[in-house]
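This structure is in structure tokens; I'll ask about it shortly.
A protein chain is absent from this complex, but the other protein chains hold their places.
What follows is chain A.
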Amino acid sequence: MKKVSLVLVLVFGLVLVYVLTDFPKWGDPSSPASSHLSPYYIEHSLEDTSVPNVVTALLADYRGFDTMFETAVVFTAAMACFFLLRVLVCYRTRDERLYRHLESGVVLRITGPKRLPPGSSFRRVESPRARFDVVTSKVSRILVPFIQLFALYVVAHGHHSPGGGFQGGVILGAAYILYAIAHDLQTACDRYLERVMFTMLAGGVLLYAGTGAACMALGGNFLDYSVLAPVFQLSPVASRSFGILVVEIGVAMTVMSTMILLYNFLVSMGRCEEGL
């Protein structure tokens, strides 16, 4: 079976390489792709949308439908992961709680209804195996705000430089993952509540689609941001670049919560407790 599949892969690979010779040359100015459409976008995108980054202008304005349904695909993928991976009812085998003394690392096991007061130097942990390293947790605590600041810059500066909603959202999710690895998953889940993440997951798609619907309500086409000019108090061209910023924020919200939920479900077998 392995040999048959190897032969099949080789044959189809050769067919693909043979077909490749029919393609226009890379960067050929007379090829169909670069003779009509691309020059229009390159020459007119700045005066149409006042966005210097042509890629962002294309993705969020000229082909806004495309990006909106990409966001919807991300939303659907996150929901599919939720239904496949999440364990909805977590049965506790024994009713016991673990508390770790922060200075010495000693773990106390307390059964029954007794609880330690929250102000003491004990902290609730999920498992005695979860490590606690002062250096790692403090360094990551210092690093996380800067990563998040960079991600916000990537989202907000996506018109002028490479970046945008998808990349900024992924970096925001990566900051959460760093926090969850350096501490434990329970601490991270307490900061980023699961229901808030699901609200942001749907809210991002709704913000994108709602911007399009607002354009329709003001008498324009779907995702034609120039009719939003009276709302933003801007000129029609400037309001198109501002509309792109709004939908980028929606994309970033959806992508960030997708990354966070995926990580939570994967590392904890769908229980959202006791991660990597």
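We take it that a residue touches a chain if its C-beta (ideal position, glycine included) is under 8 Å from a C-beta of that chain, and two chains touch if they have at least 3 such contacts; residues count from 1.
By definition in this document, contacts and distances are computed from a predicted model.
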item: Name per UniProt, for the chain absent here [options: "Iron ABC transporter permease", "Acetoin:2,6-dichlorophenolindophenol oxidoreductase subunit alpha", "HypC/HybG/HupF family hydrogenase formation chaperone" or "Cation:proton antiporter"]; value: "Cation:proton antiporter"
item: Residue of A:174, A:234 or A:247 touching the missing chain in the full complex; value: A:174
item: Option from A:244, A:259 or A:272 whose C-beta touches the chain left out; value: A:259
item: Candidate in contact with the missing chain, chosen from A:99, A:122, A:166 or A:208; value: A:166
item: Positions on chain A contacted by the hidden chain, ascending; value: 53, 55-56, 162-164, 166-167, 170-171, 173-174, 177, 259, 262-263, 266-267, 269, 276
